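The full complex has more chains than appear here; those shown keep their coordinates.
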Amino acid sequence: MFSIRTDLAVEARELYKDGHAGEIPGVSIDEKEEDGIKVVKVSILNDEGAKAMGKPIGDYITIEAPDLRYRDIELEDKVAQKLADVIKEISNVNVNIKTLVIGLGNWNVTPDALGPKVIENIVVTRHLKELAPLQFGDNICSVSAMAPGVLGITGIETAEIVKSIVDKIKPDLVITIDALASRRIERLATTIQISNTGISPGSGIGNKRSAINMESLGVPVVAVGVPTVVDAATIANDAIDHLESTLIKNTTSNSPLYNVLKNMDKEDKYALIKEVLSPDENLIVTPKEIDLLIKNISSILSRGINLALQPNLTVDEMNQLVH
Amino acid sequence: MFSIRTDLAVEARELYKDGHAGEIPGVSIDEKEEDGIKVVKVSILNDEGAKAMGKPIGDYITIEAPDLRYRDIELEDKVAQKLADVIKEISNVNVNIKTLVIGLGNWNVTPDALGPKVIENIVVTRHLKELAPLQFGDNICSVSAMAPGVLGITGIETAEIVKSIVDKIKPDLVITIDALASRRIERLATTIQISNTGISPGSGIGNKRSAINMESLGVPVVAVGVPTVVDAATIANDAIDHLESTLIKNTTSNSPLYNVLKNMDKEDKYALIKEVLSPDENLIVTPKEIDLLIKNISSILSRGINLALQPNLTVDEMNQLVH
Amino acid sequence: MFSIRTDLAVEARELYKDGHAGEIPGVSIDEKEEDGIKVVKVSILNDEGAKAMGKPIGDYITIEAPDLRYRDIELEDKVAQKLADVIKEISNVNVNIKTLVIGLGNWNVTPDALGPKVIENIVVTRHLKELAPLQFGDNICSVSAMAPGVLGITGIETAEIVKSIVDKIKPDLVITIDALASRRIERLATTIQISNTGISPGSGIGNKRSAINMESLGVPVVAVGVPTVVDAATIANDAIDHLESTLIKNTTSNSPLYNVLKNMDKEDKYALIKEVLSPDENLIVTPKEIDLLIKNISSILSRGINLALQPNLTVDEMNQLVH
């Protein structure tokens, strides 16, 4: 059966609400908007909510700033600061813990390279604290960082690599960064989702992955993600939906047309979509300037994470520590 | 009005034939297939053909090799050789002429970077012939190469840059390489179009450009192009078309449904598509692995062009000359 | 004969003074230091000065900030501002003129890629002023930019390309950016030379180039350069010089040793150096972290040039205009 592909909890909720009346049982919503930034917290409270949403129990906070599409340094600073605030709110971050930041995804595939790009600008300090504890002492948080690559590049499940590093260096917190799929073009590179559930199998725009979460690693995992693609099937589906509803609007409920359309089930639609798109393809839709958009949002992510993890450092000190 | 975006003459012909019976007036077609490579020559013979096709009078030869999607060195060699043959057939190439190869497009935008990538591996010899005529003498063809960038990067129309270089160094032939838009996913990075008409305004996946052709430059221009994207609007349109024809098939010609669908004109469809896609976006559809596909096809293009321009050099000699 | 390779006027002066008493005839010097930035203006006033210095008549202003080696945002801002001031002082820059910025050098060779890297972040506006004069009107300066590549990549002399573009778009000012050779390691990526003489044959770390100057182009040319390499021969020469002077210090002027050393002429030394270094090599000395140093200084150069050319734009507006 065809289902709209999305990794965002806010969109899973929208999709649910399309077909149902009222809010989702077992899910609570909190929305705020300030300074052109909308923050939505979707909390999945119990198994009923998890089943309805197709996602594990936990908090999913979305920072949406559509104007990120246009360069605006002040807005970028605010979003980075908001990301830092959310990470601090949702995790056990403090200056005494050790954090491992993991940039998921494939650096050879433009829209999947977000995680590795963010890693490049994370302030890495674990070795400094260990090698020169007197000099770097209590002021900085121990941070290590890694882009483990993807299965096709290493031959090793990403989750296996992360698990083995975690077992070895024993961080208190893992933060993952990943490129996501959205159902809405306007969210690409302008929306950040932060959750305390980690990464579950099947998420992300790449191949299926094993879980990277509290259960598998034994430490809390904060997952930071940004949508960078929309599935081409989503666009085809949306086009068909629009035509359907237009036709339905223009006809009466007792006409044969109305009945044909109403009775066209999801299977038929999916078959149509598969005919439009070559069946074996992994087709994605992006704005033409996606390379630039990813560059900008990855810079915001690394700033936000650095702010969350290194509250005692100035921007200058961070710059000196970035490799 | 919505019109399917394509830069390929073979697709312009397909689109024409969708709505008309018989072959296009003023256009001749020649098709051959050998070794998994299909070669189609579309010749626009007169103004009538040019108008029907929306393209200038001239020859458009398409090399289609769908299996290029899978690495196959032997097929790649054959396609490179076929490209060389077509360039020789369609142009005045010989060892005594001076050729300027121009890689069009924006190197910062993955699917538009094809031209600049090809330029990187062109065997450039003009300076060698001029500086050491006795050593390199009559054996090599004088070739220069350049990737002029795009208007947004330089502030200068690409056509202006090319024109000023051509006026200065006076080549006998210009070969342009450009990324194109196709209407069919399966043609991405597997089809090469070679034409003797140069580049006309509005072609290519980038912004509108001024002409780069015999008329503007005063020398013959061979345009080599490979589709690297499909417009997202094309996918949406195809989805709607499929739904329409499915609905029509399932109804009788005297039903109201049939009439509604038959009477839905192109304007309505375009409005629908614009609703599905954000109106101000330049949305493209690509396979997820487009970075890799472009890398492979650009290597085939540079080999084919080198073979056409340097018939007296061995592969080893070419390698030594590639910077 | 061996001669120390340097593209910096301040170093040419140092070398002259090593062998001569007093200041160089026909050359005036002005030195200032402020905030950890030393600014030295070497003015070559007449043919006598030009001959002694091996450089054309004109002003050569050097901004030296050794602490750029360590990331320091405030210092970087000051150096960018100082660069803007010097460009404004030394040229005819104002909001009504048209400027063409040229990034010289080979983007495939790390220490030679400075110019092309700077170009990436120049605010390019020529097309905006031409296409939307009402919107962008009098507030912005018309700027175009280009990295023409090097002879080995294009087969065309860089000077030919620049000349043909200048003839076509007729700017009022050309600014070139180039990687230079220094004789002192500590100047690499920490010193900027700005001159109003343009580029003369043989300058730069690449191959010999034809002139890019007022005489060849017909418009003023400001050359901005940063040393990124020291010749390996310079290091070998310095080692030998140090040994010589140590030996001389440790002996008396009537000893045979003293005479051997005093009589060892430059030819002998050069032969020695050629034996140490393979004769056919183009060997360079750089700090291991040169990739990072070049990244930092190129960002300072683009900011400084943007500040000089676009005095009416805020940083945000510049960011929005950078492609």
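We just call them A, B and C in the order they show up, numbering each chain from 1.
Note that in this section a contact is a pair of C-beta atoms (placed from the backbone, for glycine too) under 8 Å apart; a residue touches a chain by one contact, two chains touch by 3 or more.
No experiment lies behind these values; they were computed from the predicted model shown.
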**Copy number across the full structure, from 3 displayed chains** = 4
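Simple rule for what comes next: only the chains that are shown with their structure count from here on.
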**Complete:** Per mean C-alpha coordinates, the chain lying farthest from chain A is C
**Complete:** Whole-angstrom distance, CA centroid of chain A to CA centroid of chain C, is 45
**Request:** Quick one: report the Å distance separating chain B from chain C, using the average Cα coordinate of each chain.
**Result:** 41
**Prompt:** How many angstrom lie between the CA centroids of chain A and chain B, rounded to a whole number?
**Reply:** 36
**Prompt:** Going by the touch rule set out above, which residues of chain A reach two or more other chains?
**Reply:** 292
**Prompt:** Once bound in the complex, which stretches of chain C touch chain A?
**Reply:** 70-74, 292, 315-316, 319-320, 322-323
**Message:** Going by the contact rule set out above, which residues of chain A touch chain B in the complex?
**Reply:** 108-112, 185-186, 205, 229, 232, 235-240, 242-244, 246-247, 250-251, 255-257, 260-261, 268, 272-273, 275-278, 281-292
**Request:** In the complex, go through chain B and note every residue touching chain C.
**Result:** 108, 124-128, 142-146, 148-149, 151-157, 160-161, 163-165, 167-169, 323
